[in-house]
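Below you'll find the structure, written out as structure tokens, and then a few comments.
Only one protein chain is missing; all other protein chains are in place.
Presenting subunit A:
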Amino acid sequence: MSQDFAGLWVYLSTSPLLGLTSTLLAYQVAVWLFEKSGRTPLLNPMVVSVFMIVAFLMATGTPYRTYFDGAQFVHFLLGPATVALAVPLYNQLPILRRAWPVILLVVLVGALIAGGGAVLIAWVLGGSEKVMLSLAAKSVTTPIAMGIAERVGGIPSLTAVMVLLTGISGSMAGAWILDLARVRDQAARGLALGIAAHGIGTVRALQMSEKAGAFGGLAIGLTGLFTAVLVPLILGLLR
């Protein structure tokens, strides 16, 4: 009997089915918990799902790569979902026409604070060089951030971790921080979330309003572009 079970596990652990199913299952359990708790930001469904899956993978000794073989089917949909952000953006066309210089200026300032501020704090606290280089691009969507890290001598996979930690903190605390700072304008809330916390922040913005989501989506691309240009330039001046 236990032999059968071991055989079954060997089969399941090599098939993409497990990674895919556990992702969907964990997410739905997390959403259920979130609703049951009266939507408390502490039980952010994405974060809770990640904890559940990591605990499951560690308990079963499953490597991340094996899990990702299945989960990549969900991961792949990030691409078309990013493209889809053009729709809420289009619905904000009148504001974009009027306010594009303001938007560019705010994204430039925000991108400098996001990257520069993180590196500065880590430097003051005695972070290692590899951590500091990986922090520089942390507010940028993962593919751009990894490209920047590669160019400046950081570690791309560690950068991806910083990007995700940033996204998670922006998603969990973003609404609260913006409330505290009395930022009520939906365009400003969305843009700030997109600059500070890329796609994960934009998901949070979309939950606030379509308008906030549109500006978040806009900020993902612009912050990525500015950071990709600025980080190698500034590091070149410092070295």
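Basically, contacts are C-beta pairs under 8 Å (C-beta built on N, C-alpha and C of every residue); 3 or more make two chains touch, one makes a residue touch a chain; residues count from 1.
In this text, contacts and distances are computed from a predicted model.
Considering only "Putative effector of murein hydrolase LrgA", "Carbon-phosphorus lyase complex subunit PhnI", "Peptide ABC transporter permease" or "NAD(P)-dependent nickel-iron dehydrogenase catalytic subunit", the record for the omitted chain gives "Putative effector of murein hydrolase LrgA", by its UniProt protein name.
Note on the undisplayed chain: of the listed residues A:Leu18, A:Val119, A:Leu133 or A:Ala149, the one touching it is A:Val119. Across the entire complex, the residue among A:Val29, A:Leu158 or A:Ile234 in touch with the chain not shown is A:Leu158. Along subunit A, the points of touch with the absent chain fall at residues 19, 23-24, 26-27, 45-47, 49-50, 53-54, 57-58, 64, 67-68, 71-72, 74-75, 77-91, 93, 95, 98-99, 102-103, 105-107, 109-110, 113-115, 117-119, 121-122, 125-128, 131, 135, 138-139, 141-144, 147-148, 157-158, 160-162, 164-171, 173-174, 177-178, 181, 183-189, 191-193, 195-197, 199-200, 203, 206, 213, 217, 220-221, 224-225, 228-229.
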